[in-house]
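This structure is in structure tokens; I'll ask about it shortly.
The complex is shown incomplete by one protein chain, all other protein chains being positioned as in the whole.
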Amino acid sequence: MADDLKIPLLEELEKGPWPSFVSDIKSVADKSEMARDLLRQLEKSYEDKRGYWKHGGLVGVLGYGGGVIGRYSALPEEFPGVSHFHTMRVNQPSGWVYTSKALNEIMDLWDEHGSGLTNMHGSTGDLVLLGTRTEELEPMFQALTQKGWDLGGSGSDMRTPSCCIGPARCEWACYDTLDLCYNLTQEYQDELHRPMFNYKFKFKLAGCPNDCVASQARSDMAIVGVWKDEIQIDKDAYAEYIKDGFNVKEYVVDMCPTGCITADENDIEIDDSNCVKCMHCIARMPKALAPGKERGAALCLGAKAPIVEGALIAQVIVPFMKLEPPYEELHDLIERIWEFWDEHGKARERIGEFIERVSLATFLEGIGLEPLPQMVKQPRDNPYVFYEEYYAEEDEGEDA
Amino acid sequence: MADDLKIPLLEELEKGPWPSFVSDIKSVADKSEMARDLLRQLEKSYEDKRGYWKHGGLVGVLGYGGGVIGRYSALPEEFPGVSHFHTMRVNQPSGWVYTSKALNEIMDLWDEHGSGLTNMHGSTGDLVLLGTRTEELEPMFQALTQKGWDLGGSGSDMRTPSCCIGPARCEWACYDTLDLCYNLTQEYQDELHRPMFNYKFKFKLAGCPNDCVASQARSDMAIVGVWKDEIQIDKDAYAEYIKDGFNVKEYVVDMCPTGCITADENDIEIDDSNCVKCMHCIARMPKALAPGKERGAALCLGAKAPIVEGALIAQVIVPFMKLEPPYEELHDLIERIWEFWDEHGKARERIGEFIERVSLATFLEGIGLEPLPQMVKQPRDNPYVFYEEYYAEEDEGEDA
Amino acid sequence: MATEVERKTDIGPPHYEQFLHPLMKANYGNWKYHETLKPGVLAHTGEAGTLYTVRCASPRLASTNFIRQMTALADKYSDGYLRFTSRNNIEFLLADKENIDPLIDELNQMNIPVGGTNNAVSNVVHTQGWVHCHSSATDASGLVKAVMDELTDYFTSEKLPARVRVAVACCLNMCGAVHASDVAILGVHRTPPRIDNETLPNLCEIPTTVASCPNNAIKPTSIEGKTTVTVDEDKCMYCGNCYTVCPAMPLADPLNDGVSIWVGGKISNARSEPKFTKLAIPYLPNNPPRWPEAVSAVKNIIEVYAENAKPFERMGEWIERIGWPKFFDLTGIEFSKYHLDDFRYAGTTYRRSLHNRY
Partner (left out) sequence: MATEVERKTDIGPPHYEQFLHPLMKANYGNWKYHETLKPGVLAHTGEAGTLYTVRCASPRLASTNFIRQMTALADKYSDGYLRFTSRNNIEFLLADKENIDPLIDELNQMNIPVGGTNNAVSNVVHTQGWVHCHSSATDASGLVKAVMDELTDYFTSEKLPARVRVAVACCLNMCGAVHASDVAILGVHRTPPRIDNETLPNLCEIPTTVASCPNNAIKPTSIEGKTTVTVDEDKCMYCGNCYTVCPAMPLADPLNDGVSIWVGGKISNARSEPKFTKLAIPYLPNNPPRWPEAVSAVKNIIEVYAENAKPFERMGEWIERIGWPKFFDLTGIEFSKYHLDDFRYAGTTYRRSLHNRY
């Protein structure tokens, strides 16, 4: 039993309406020494206000460089249960959809080979199995693969792609996020499992500009669904909203960032040439409005957290691309991007930092894309232009 | 006569409706060899597509380091009239107001001592006398001072302050731009005439946020009039605008940047707590609206053209200061700013670049001002905070 | 390992299709619209019919027990189909409308809140903290629990002006959403790394270590003939990047570590462009197990926002409308020199216009 736990500080966190991770860990503490010692070490952290983990070493499964985060307690004698406490990152299915059966199978394996604790899910998207010993990694891996599961990424590799639920349960998906997420994951298994980049490279796929997977904030390549043509308007449904007393002026017209909606009791019109696809009006009236019919996605590069050069939000690199299997144009571009980054990037330099360092113009040249005004908020405001062609004395008057 | 001029290219610029500087220079070419050779050298520039001036040397009047820009022709044998062609920067009166008498006197002196050409005015604001010989500088200077005129700045000194017409002919002036401009010019004669700064330092004074002297774009210290309280509303005058069919919704309400105006046929109301003093509504209805009664100015630092670190628009350093003679608080602050810049700035580093280099926090500390949220568009978005106070092992639990 | 089965690698995840609810397959790519039946309950409709989603909270740090409880509910009410959201909530996918309330009843009996939809505080995107990471300046799971205990009411209702996305990260690496959230709690170190000159020469590559510092605070040096490094304390901003590449430079410091509070970020393109989160409170003490200072700071910010923002206005949009001076006024948070940016793009954050409120 867990009465020997003595975790009064942690037990404070069993109170209150929100589900308690402490109670939950306790619930497996009987059968898992790891869970027990995790609580005990954590209690000490709460007392001392500091963590007690050492830098992880290089641990993993055969032939993979990624997918496992090594972790050792700094106090292995005191807390032998967590002397090893590695996590395994299991590649989740597109859209985090499961059946009970599949999930239960994983849980069974994890009770057998690990701590009985998980993160559902990690911030990158993996199904994170939290805490096991070095010698359990390979058996767990093999057991997982037998059930059809594989590991995700870690280290300087492609990271596990993730996507919003998109066409599986959302009327706004502008491309098939689940299919493309699966496709990229399969296409780049090698890049996912064997770190050989300058640094990590994350994909996140959102079906529309609402960006329900935070791709623009948290992935090196954000693939965000968007349309090019007119917002589809169902005038009857619009009339219903009006009839129901919905305040279309205050909640829609006045909140459109470009003021391109004209609407009154009888009619709604959108100047699509000035619409910036923000989704606000559509989200307010999902029955009356829908994204256009010419659908695809914008490809954006470079989002990341602050380390080292400051956080970045992803920048548009392809304003619009049709995305349909077999996605050759996309694969092609991804490979050109990796190649150029590989060759010219520095160690631990994310793609976003790399573009800032070498300049967008150089980057575009390097990957073979033409500059477009959609790639910038504004043209340069400084006069420091690196003019390239200039006349030499001999060829006076002729364009070089 | 000027028929020996042979300036066919320039003469193309005598055509067309806009006043022609060529015709005008020609008009004095008879009496001024300088003007004549200026045209001839300029014609050659038009032929060859390049200038023919050498770097100016150090020329000036006794005891001053500023106020004169030295200039020599690169082709003195061909164009002896402009072998010397120095300009004198005469400090204009506040608001560029003149009487015919005063102006004529200066013109007479300049016909005697110089080329007969001027810039009315230079971009900094001086009455620029364009082109004379080294030996004429001191006589011209003495003649000018006898008539009550003095030189302005050049080089690494305080530059000639300039101001909008403000209270002399504008209903929106929030402080006395002409008086303060005069006051600063007189107070800092030494700084104006004897370059001893790291680089130039310009003052421009605008009576309200319309900034009719471009102070926020072109001066190291921009003093821009503003009010703190409510916009004054004359309801009767408002009714007149409505009666005249003025479209208050389209031209005022919808164009207010913070949407803080409510107005209809009968009434207008402004949520002043959210007004950003942009002046738009006031400018549309000058009879009905006026700046508030609690008036003063914002002090903004650091505007400049791009060389070296990129152009800057002035940044708010004091959101609001009452400005009344004898302006002691302002003098005090200016001197603290100069002192700190002097001590820690680099050669050829403008104050705006200096603040960016040392950081705003350090600068404020250096000049003794408290940080205020009005000084920024937003607080930092990166987590790289230089925390200063921290606990040492000994004083556990106590704030350092 | 001597198993009889063939060792498989690079198979990737299972194909999602096998996990899709039949109605998801039937309406795949052809959904028409959705409605919210009540907080936590969505109805998506397509030609093939309506799918009901019941969303509930999860602690994310979940035991196999917890997951099995969830799968049991799925078996009972949603034909064995369930999913997780991008914010770690759990969604049951129901074909039968009748199952909604019984499912919610059972969840409530298990003390699991149902909600998180639309204008709610949804689940907190967070990180490992003292539970697993060597870098952490604070705990993550504990902070989340303490904060959400105070905000559960905003999870189970939709009474906020708009979505409020809360994030927690335990160090500047920000494994999650701190840099683009409505409200975020970030663990911070406030003292420079302590260098273990004994082990450093063996453990760390000097050039990588030197290069890791964003502010060039690290220089190579030699102590008793061994090459190690030294840190210019004036230049150190406690980011911990050196520690990531060199374990002999730990930053953890129980006396000084703590949390900072951030506000006004967003990710969606709805109305305004995505925005970074900005600093609200530079430092609050680490006060486990319930971090009362951090919790009440977050609560205060959300309540002030709830009272003052217009419908559908995200935290950052609200602040931009009223201006930062007013934000500090209304929340009673002190503005200090730490709020003044001094990093790479600092110059772009200074107020370069007269557009101010007084």
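What to note about this one:
Labels A, B and C are assigned to the chains in the order they are written; within every chain, residues are numbered from 1.
The rule we apply is simple: a residue touches a chain if its C-beta (ideal position, glycine included) is under 8 Å from a C-beta of that chain, and two chains touch if they have at least 3 such contacts.
From a predicted model like this one, the values you see are computed outputs, not experimental measurements.
Residue in contact with the omitted chain (choice from B:Thr185, B:Asn198 or B:Asn382): B:Thr185.
Only one residue in the set A:Leu9, A:Cys275, A:Ala290 or A:Leu330 touches the chain that does not appear here, and it is A:Cys275. Touching the omitted chain from chain A are residues 209, 211, 216, 224, 226, 228-229, 257-258, 273-278, 298, 300, 312-316, 319-320, 356, 359-362, 364-365, 371-387, 390-393, 396.
For chain C, the list of residues touching the undisplayed chain reads 269, 273-274, 345, 347-348, 352-355.
Although one chain is not displayed, its contacts with chain B can still be listed: residues 9-10, 12-13, 15-22, 24-25, 27-28, 35, 38, 42, 45-46, 48-56, 62-64, 71, 85, 87, 91-104, 107-108, 110-111, 116-121, 123, 125, 130-131, 138-139, 142, 145-146, 148-150, 162, 164-165, 167-171, 173, 176, 178, 182, 185-186, 189-190, 193, 209-214, 216-218, 250-251, 255-257, 276-280, 283-284, 286-287, 305-311, 313, 347-348.
Rule of thumb we're sticking to: only the chains that are shown with their structure count from here on.
Seen from the C-alpha centroid of chain A, the farthest chain centroid is that of B.
Ranked by C-beta contact pairs, the top pair of chains is A-C. Chain C has its Cα centroid 48 Å from the Cα centroid of chain B. Separating the CA-averaged centres of chain A and chain C is a span of 13 Å. Multi-chain contact residues of chain C (touching two or more other chains): 172, 174, 179, 214, 239, 265, 276, 343-344. The set of chain B residues touching two or more other chains comprises 381-384.
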